[in-house]
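Only a single protein chain was left out; the remaining protein chains are all shown in position.
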Amino acid sequence: MVLHTLNAAPGSTAFSDCLRLLKQSDILLLLGDGTYAALKGTDGCSELKNSGAEIHLLEPDARAAGIVDRLDMQFKLVDFDTFAALSERCPTQQAWY
Amino acid sequence: MIYSLLVLSSPCSGQGSGTALRFAESVINRGHQIHRVFFLDEGTLAGAVSMVSPQDESDSVQLWADFGTQHTVELILCVSSALRRGLLDSSEATRYEKTAATIHPVFEISGLGQLVDAALVSDRMITFGG
Partner (left out) sequence: MTPSNNRSLLVIVRHSPYGSSLARTSLEVALSSATFEQAVALLFMGDGVLHLLPDQDSSGIEARNIAKLIASFPLYELDNLYVDEAALSQYGLALSDLPQNLQAVDDEAMHELLCQHDHCLGF
């Protein structure tokens, strides 16, 4: 189980590279510009959902971006404590940016 | 568990450095130990003592320094990344005949061996980039 952290907008090479290695058994945390991938009805959003991975996004970053009311329901807003908890569950982390 | 962090993000651009700091605090609050925070590439600017933040932004150098002091966590700036960005401790300043040290004293300058060592002893290595 890998914890992927994605800090890059959909359309970036970081986003597409991440998508290639995101497996159903993995966890993805969207942070910074990565949070835009959770916008409801977008291509990026459906590509991420198709991976079958468990997907979260960092709440302060999503609030800063002004996207909280436009998120796909399947994505969970999390705080830093949950981010730390996710890192406990996953032996390795890969940062995409 | 024992954690170490690798910070590649500049404190002047994007959220990566601030995110790393808040993550580090949460890890400690959950009862884990942070062995070391290793700053590399643009991340080394986190130790720039002469940096002046705008009044409506937090002072990221001081926030990291307070974190390091309060939790006795080693804050290491990679020497080659630091030197090329003008970040020197007093001994490097003397060696290169520069007028003053430019890093906050809570930070230390050291080599990549400290990153390798951190990976060796830590259960988790978390990287912050972008």
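Chains here go by letter, A and B, matching the order in which they are written, and residues are numbered from 1 within each.
Methods note: a residue touches a chain if its C-beta (ideal position, glycine included) is under 8 Å from a C-beta of that chain, and two chains touch if they have at least 3 such contacts.
All of these numbers come straight from a predicted model, not from anything done at the bench.
Colleague: Specify the residue from the set B:Leu21, B:Leu40, B:Leu87 or B:Ile103 that touches the hidden chain.
Modeller: With B:Leu21, B:Leu40, B:Leu87 or B:Ile103 as choices, the missing chain is touched by B:Leu40.
Colleague: Please give every residue of subunit A in contact with the chain that is not shown.
Modeller: Contacting residues on subunit A, toward the hidden partner: 1-2, 13-14, 16-17, 20-21, 23, 91-97.
Colleague: Over the whole complex, note the residues of subunit B touching the chain we left out.
Modeller: Residues 6, 8, 40-42, 78, 80-81, 84, 111-113, 115-117, 119-122, 125, 127, 129 of subunit B touch the chain that is not shown.
The rule is short, and it goes like this: only the chains that are shown with their structure count from here on.
Colleague: Which positions of subunit B touch subunit A when the two form their complex?
Modeller: Within the complex, subunit B touches subunit A at residues 1, 3, 9, 14-16, 19, 22-23, 25-27, 29-30, 32, 124-130.
Colleague: If you look only at subunit A, which of its residues touch subunit B in the complex?
Modeller: These residues of subunit A touch subunit B: 5, 7-8, 14, 31-33, 58, 61, 64, 79-81, 83-85, 87-88, 91, 93-95, 97.
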